[in-house]
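Quick one: the structure is below, questions incoming.
Shown here: the complex without one of its protein chains, the others still in place.
Letters A, B and C mark the chains in the order given here, with residues in each chain numbered from 1 onward.
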Amino acid sequence: MERNLTQIALFAALIAALGLIPKFSLASGVPISAQSLGIMLCGTVLGAKRGTLAVLLFLGLVALGLPLLAGGRGGLGVFSGVTVGYLAGFVAGAFVTGLLAQMWRGRGGWILPSVAALVGGVVVMNILGIIGMAWKLDKTLAEATVLALPFVPGDLLKCVLAGLITQALQKARPGLLQA
Amino acid sequence: MRDLSYARDGHQVFSGLNLDLADHRVGIIGRNGSGKTQMARLIAGLAAPDAGAVTVGGVEVAKDRKAALSTVGILFQNPDHQIIFPTVGEELGFGLTSQGLDKAAARDKAQDILARFNRPGWYDRPVYALSQGQRHLVCLMAVLVMAPKLIVLDEPYSGLDLATTVRLGRYLDALDPGLIHITHDLHSIGGYDRVIWLDQGEVRMDGVPGDVLPAYEAEMRDRGGRDDFADL
Amino acid sequence: MRDLSYARDGHQVFSGLNLDLADHRVGIIGRNGSGKTQMARLIAGLAAPDAGAVTVGGVEVAKDRKAALSTVGILFQNPDHQIIFPTVGEELGFGLTSQGLDKAAARDKAQDILARFNRPGWYDRPVYALSQGQRHLVCLMAVLVMAPKLIVLDEPYSGLDLATTVRLGRYLDALDPGLIHITHDLHSIGGYDRVIWLDQGEVRMDGVPGDVLPAYEAEMRDRGGRDDFADL
């Protein structure tokens, strides 16, 4: 139990720490952010349940007013900003990634965890993000999709990294990743 | 080291320190927070002083990083904060390729040093499967393989057992490069050429071990005898 | 400790160990990886043995965790691995509320122990603003405030300066609870009632410090004198 608790807290902190990597804001106001790598890792390493709890914990702290989002942002204001769709996508993305990763646990080297991250951390996350942008920026879904295109190359790279890190962690700490 | 001033995150660690460490083996002692680690970072060129300059063998280590790599190596207290790569071979090769060697040459040199330390089979060993003492050894080899003229050791023995301490000590003593050894273990620097006692960022005493160590120990025991933890 | 067997992640650390540590102050020594830390975890009830049982003052510490809290406290080597909360007050209060005290009572007791250690102003101090030695002291207070009958110390002095070591040593010596002190610093347990030398999960020697420590030191210096690092 204690271990679950500290790991959930740790991964929430990891998402926060990845927010320290300088971000780059696009004209839409949505940053290219390393934090989505943290979301993917929550899913691939912790699995669906604990991964989602870690993300919820992270967002809860943001809501309490801690400036943990990339660029030192935080507070309840961000939940009414352009990125609100992505913030919902953080939760759903970690959950879907975690479901797939658990299903495929221990197989496929780094490829399968990467695919899990791709489905959850890119497809699901961006769908929600796009819906959010369309809503907040008063655009059509098609227009909002164009705004999300610049994220694709970076997001693919993050998938590969998530897969590689997951595989290496599994090798170095065999007891860490449970089914 | 000339006229050194250095502040970290708003905390003034050194102001106007002058020190010439020409001796072969120098020990550095001092209380927790006296500035030993910050001095090590300055000597290794990992931080640039706010004023003054640190030069080692003619190289200004904070500025000329490329030359500094072959001039000074540093061994941190905790191997987990030093080891970057998953296998021993990659760890040893990393410094070499950044010194400009190609992959094959780096591999040969790494194998060389493993052989010198009687560890020929370690090249492909994953670091996580090594014990604490073994990982210390990997860190030491990773520094030695780059053949620096000076090695800075920041509490290299902390947490190691006596046999390992004695043995690493003998290895270090037999090395060619100069040593600057930061430690709380006074025995391990008893045979050095010179010992410097740092106190709140200033040199409190500087001389042969026979003079400095007993003075330090006496003061520490005296302070330790007081009741109030006031200076903690 | 009866018939203790314990394996960690597939590595058999103890098999069939029997030990009765009734003495007031017991030192434990041994090489890196000999099983000292795993023994500390078992004594504190942080891990359950695979076979056999560990009882402290009649409490089976791995099973009855609630009772174990008032029976045995443990101090880890690195305060950063022990301190859970951002402020000193929260840190001290945590164990007390786990013992069933309400918030107000926990606050009072925490203030009490701060006063006893001459640190009345620390309650609201953020832990990150304390020095290494000060954080060690917070860990010690957090354990003492729970008033355990036995305290297990796993290398509590590593990285501390001599004055702080001497002073914490005096505090520990003056304490009521029994002590089990794991260390590589042989001086610090010279005055203890009993010393146990662990070797690969077995008791190699067990007796008064005057017998055990010189034997251990002699063997370590002998091993340290060999050239090959073969047993690292």
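Here is the rule we use: a contact is a pair of C-beta atoms (placed from the backbone, for glycine too) under 8 Å apart; a residue touches a chain by one contact, two chains touch by 3 or more.
Keep in mind that, in the parts below, contacts and distances are computed from a predicted model.
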Among "Energy-coupling factor transporter transmembrane protein EcfT", "Peptide/nickel transport system permease protein", "Dihydroorotate dehydrogenase" or "Multicomponent Na+:H+ antiporter subunit E", UniProt-listed name of the chain not shown = "Energy-coupling factor transporter transmembrane protein EcfT"
Which chains here touch the chain that is missing from view?
-> A, B, C
Candidates B:Q82, B:Q134 or B:T164 - the one touching the absent chain | B:Q82
Since one chain has been left out of the picture, which residues of chain A touch it in the full complex?
-> 1-3, 5-10, 12-14, 16-17, 20, 25, 41, 57-58, 60-61, 64-68, 71-77, 80-81, 161, 164-165, 168-169, 172-173, 176
Logged for chain C, residues touching the omitted partner chain are 41, 44, 46, 65-66, 68-69, 73-74, 76, 78, 80-87, 90, 94-95, 98-99, 124-129, 142, 146
Positions on chain B where the hidden chain makes contact = 10, 41, 44, 46, 65-66, 69, 73-74, 76, 80-86, 94-95, 98, 128, 142, 146
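One rule holds for everything that comes next: only the chains that are shown with their structure count from here on.
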Rounded to the nearest Å, the gap between Cα centres of chain A and chain C is 40
Cα-centroid distance, chain B relative to chain C, in whole angstrom | 29
Can you tell me which residues of chain B touch two or more of the remaining chains?
-> none
Within chain A, the set of residues that touch 2 or more other chains is none
In the complex formed with chain B, which residues of chain A make contact?
-> 168, 171-173
As the complex stands, chain C meets chain B at residues 30-33, 77, 117-119, 131-134, 137, 155, 158-167, 169-170, 184, 186, 216-217, 219-221, 223-226, 228-232
In their shared complex, chain A is touched by residues of chain B numbered 86, 126, 128
